[in-house]
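With one protein chain removed, the remaining protein chains of the complex are shown where they sit.
So, chain A:
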Amino acid sequence: MYALEMKSITKEFPGVRALDRVTFSVKKGEIHALCGENGAGKSTLMKVLSGVYPDGTFTGDIIVNGRKQRFKSIKDSEKAGIAIIYQELALVKEMTVGENIFLGNEPKTFGVIDWDTLYLEARKWLKSVGLEINPETKVKNLGIGQQQLVEIVKALSKNSDIIILDEPTAALTEAEVSLLMEMLRQLRKRGVTCIYISHKLNEVMSLADSVTVLRDGKTVATHPIGELTEEKIISLMVGRTLTELFPYEPKQRGEKVLEVKNFSVYSPYQNKQVVRDVSFSLHQGEILGIAGLMGAGRTELFTSIFGAYEGKKQGEIRIDGRPVTIKNPRDAIESGIAYVSEDRKKYGLVLDMSVRKNATLAALDKLIRNGVIDEAAEVSTVNRFIEKLKVKTPGLEATVNNLSGGNQQKVVLSKWLMNEPKILILDEPTRGIDVGAKYEIYKLINELVRQGMAVVMISSELPEVLGMSDRILVMAEGRIVGELTHEDATQEKVMMYATGGGASGKTEAVLSI
């Protein structure tokens, strides 16, 4: 029995056929993973399913629990028991957990909200999925992972029996990921059907019952998980086999380019130190990995170095041996630093602007002749990067908002590479990027490093840090607590440092956030 069948779905945007006669069937009560490269059409398919693109803007049939459905809006699909959870959270931060769960759905007597019932119900729902959160805490006080779980509870409270998660774990720590997976397994026991989109194939392997792979808007195959391996999924996704995931190469370490001494950063909100007395150096021709749990102060440290953090800072920064003062990103860029932010929508892109304009935003000075933007040079530069990074876009003038998540990330990368920085800081550089493209980006980073660039790679994906870095610094609670070489580093060692010593279990330390 299928909970859901999508038959011959075709969806076109101006200039792109995002979905081309896609067929997608999900059995009742299973966790069904949807895989595919960036721009393969995964998010679009789910938006079709959840009524974001209403009936009539696509062709094909949607059959839910044996009944053919025509969704005119998200409300319709919710009524049919479908809930979608986006990567960007849709919770009201200033409201409590309970209020959020029942937003628009509040229990009322004579039109007045019955708060006691609301919180009682909220507590019941939270408990039923094993979440120990007080429904009266404000959402803004929760970690991103817990917020994600609250979203799921919200979906459940609407009696949804098909839940869609579009890259739910992209921004989560490992501990939060395992919490989420545990919850999904419980839901499966209760007969809830779940569609799970992720680029992290290890999660897919351990969680899913079946996998459907999309490529270029077409269904490639659906297989039960038993017939698949990670390698098999990759080859279905990219249409060829990929032998190694991390093209590590030993490099010639050069001069010291960046030296940071006794560096401390204070939070702009409370009088709290978020980075404590950190010292390290970065050499030409090396990739320096920065590992640590979320909240370890990694982003604060490097946004401060880049001059973009709002809190106060203290300490010394030397570039090529000379002390520098960096008061704002402009200064940093002029000293040869580039910073690729972990949050592309907030800090990386002007969503309503074209691909071309976004890509040149940080390097526009180089394209200005006699005060006028040289559009010919602009177009050819952007084209070069689009080809190099294999950005999938209908054209340079396409609005960046219309690109798939992974392709947006590639635009952000182009923007910073265009500046030809000496020091490239990458904060979660491959978040939301598919395996094939990741590999291309790693190779590109290697090439840049070979040419003498120094790269800092902050990443919560341990395999990535371990696989690509020449040297790894581990941060915890604002301090650098360990340094490992490529040869020495293992997941266990990094986790041991990150969780503050002894603990071998990865989860306990963070579960009590």
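Here, a contact is a pair of C-beta atoms (placed from the backbone, for glycine too) under 8 Å apart; a residue touches a chain by one contact, two chains touch by 3 or more; residues count from 1.
Everything that follows uses one rule, which is that contacts and distances are computed from a predicted model.
One chain of the complex is hidden; its UniProt record names it "Xylose transport system permease protein XylH", one of "Xylose transport system permease protein XylH", "3-isopropylmalate dehydratase small subunit", "ABC transporter related" or "Succinate dehydrogenase iron-sulfur subunit". Contact with the chain not shown here comes from a single listed residue; of A:Phe102, A:Trp125 or A:Tyr339, that residue is A:Tyr339.
Residue A:Gly371 is the one among A:Gly226, A:Pro250 or A:Gly371 that touches the chain missing from this view.
Within the complete assembly, A:Met353 is the residue of A:Met205, A:Ala221 or A:Met353 that touches the hidden chain.
Across A:Val129, A:Val220, A:Val324 or A:Val379, the residue that sits in touch with the chain not pictured is A:Val379. Seen from chain A, the chain kept out of the figure touches residues 14-16, 306, 308, 328-330, 332-334, 339, 341, 346-353, 357, 361-362, 364-365, 368, 371-373, 375-376, 379-380, 394-395, 397-398, 415.
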